[in-house]
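Partial complex: the chains shown occupy the same locations as in the complete assembly.
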Amino acid sequence: MGGSTFGKILSVTTWGESHGPAIGCVVEGVPAGIDLCEEDFVYYMDLRKPSRSTDTPRKESDTVKIMSGVFEGKTTGTPVSLMIVNENTHSQDYSNIKDVYRPGHADYTYDAKYGFRDYRGGGRSSGRETAMRVAAGVIARKILDTVGVIISSEYSPVPEIPELDSMGGTVKVVAGNVPAGLGEPVFSKLDAELSKAFMSVGAVKAVEFGLGTKVSEMLGSENNDTFINVDGKISTVNNNCGGILGGISDGDDIVIKAYIKPVPSILKEQRTVDKDGNETTLTIKGRHDKYLPPRIAPVLEAMTALTLADALLMNMTSRIENIIKVYKK
Amino acid sequence: MGGSTFGKILSVTTWGESHGPAIGCVVEGVPAGIDLCEEDFVYYMDLRKPSRSTDTPRKESDTVKIMSGVFEGKTTGTPVSLMIVNENTHSQDYSNIKDVYRPGHADYTYDAKYGFRDYRGGGRSSGRETAMRVAAGVIARKILDTVGVIISSEYSPVPEIPELDSMGGTVKVVAGNVPAGLGEPVFSKLDAELSKAFMSVGAVKAVEFGLGTKVSEMLGSENNDTFINVDGKISTVNNNCGGILGGISDGDDIVIKAYIKPVPSILKEQRTVDKDGNETTLTIKGRHDKYLPPRIAPVLEAMTALTLADALLMNMTSRIENIIKVYKK
């Protein structure tokens, strides 16, 4: 039940700290018979790496090792364990953040919850854990491939950022060719699960579907999507709703936008408190990302893939005739 | 695993269609020893009823019956079953929507998923199911009362709405006096679970925390919350983050804003298609809400209460010393 597991039929459990020996995940519920090898991960892991324009100090190969669940190039139906050895964990000086709470980070709240924390590089709350989301997402994409789903994203252009500071931005993810009918009514609506998936990524502070926040100032006659028949397929004129009606996919593009906060690690001196509540100041050292959208985009794509693949599997039992389709000899 | 269950330790499973004999829910994981009687539900159920300015045709007493789990005025620890008899299900003429898809509703997507649907009054996809969320929320509030959490909300003012149309709006929910430390890292972050909770309410199209969408245009030095010491308690100057850091509550007010779409049932004639894909027009009959925020506010408060109460219970096992506190004689 812990917070490190996502998904119901297709589920991923991640583990690992920023400066531990490795990070990893276990992907459960992977159907047997999917082609999978270690090279499959390279493209997506590279997408998540620091880009040219937004430096980060961490230079790691992020090579994903398959530890189980694959035999002779195919998934076997048993848990797929993935692991990345942490290469960049050489001893560093954490004395300035060991007992002082960095503004905008989880230092204080982890202490409030657990009594102490692994403070090296942010420990479990580091963005490093998102590497395993991207890795697990590769498997989810392979499941979605069987029905032709395509996931893409774009992010707000890299802005001018004052020295010693950072800047927020946005990421839009689009999933095309999604079968109509995915999502479970009431609490596990597809947009509800996607919202959780997105908001679980650190730095995301708002999520919207289709017209999103704009609907709050619209008339029903403007916002309602007019159904039309396009070459024999039911569709809508504008897809204002972002591809989901009543929590269930309608076959149109699913359009999700995330609003990303500026990286909290800035090089300016900041006021804060230490763990005993004494007010103090802090100057964060090292080099850090200044603009997250390019690095978060592949993570949000992966979360979209994991959510949709799980919904795809779950929806297989929605009709009694599907049981006959699967079991008939 | 079905979509009609919400929560992990404290969980609610709802059931019922708009025009079936009744709607209800089962609340599991309710600690024993909470005072609970049927009168406790009246105040909150009344809040969700149609307001003066936003008519709806349904006039029901919405009397909550306790069917199990309470003995001599106290919860026993076993499932609390709640039920409301549907009073307003007299035969009505649904011939115009039986085979025609109402724009902005779930008619088409339910058919796409299940092959057919209970079309009477929206069936399972009707907003009527939210009555049981409010009822379950009453129990969640009683759990939160033990630590002093207070949940309130405000909604955007009722606008001028053109005839035969409807209008969108917003609802802001604030949870005060929340203990620091609630929420589980990585995928079950407190804001992730609250986003799911909010987006699972029909008509919500965007969710944000604290400054929300605004963070995408801010500098790190502007957005970072400066920690301060207020009378011996660690707090922040501005609470830009909305009370949650790294997915864990920081003890400050949790501030969530939902953007609500206009009611899709408008009285204007609309273009649409029937279930065979033929283009046609539809004029929805009857009287309907024109502005949802006042009616959704208590539902969102209830979802906040359910999410926080579950997180409160879950967090009890976060430290080994809590086990000793509970079991020591």
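The letters A and B name the chains in turn, as written, and every chain counts its residues from 1.
Methods note: contacts are C-beta pairs under 8 Å (C-beta built on N, C-alpha and C of every residue); 3 or more make two chains touch, one makes a residue touch a chain.
All values reported here derive from a predicted model rather than from experimental measurement.
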>> Starting from the 2 chains in place, I would like the total count of identical chains in the complete complex.
In response: 4
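Just so we're on the same page, only the chains that are shown with their structure count from here on.
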> Cα centroid separation between chain A and chain B, in whole Å?
Replying inline: 24
>> With touch defined as at the start, can you tell me which chain B residues reach chain A in the complex?
In response: 1-6, 8-9, 14, 101, 103-106, 108-110, 112-115, 124-125, 129, 156, 161-162, 165-170, 180-189, 191-200, 202, 205-213, 215-229, 232-234, 241-242, 244-251, 259-266, 268, 270-273, 277-279, 314-315, 318-319, 321
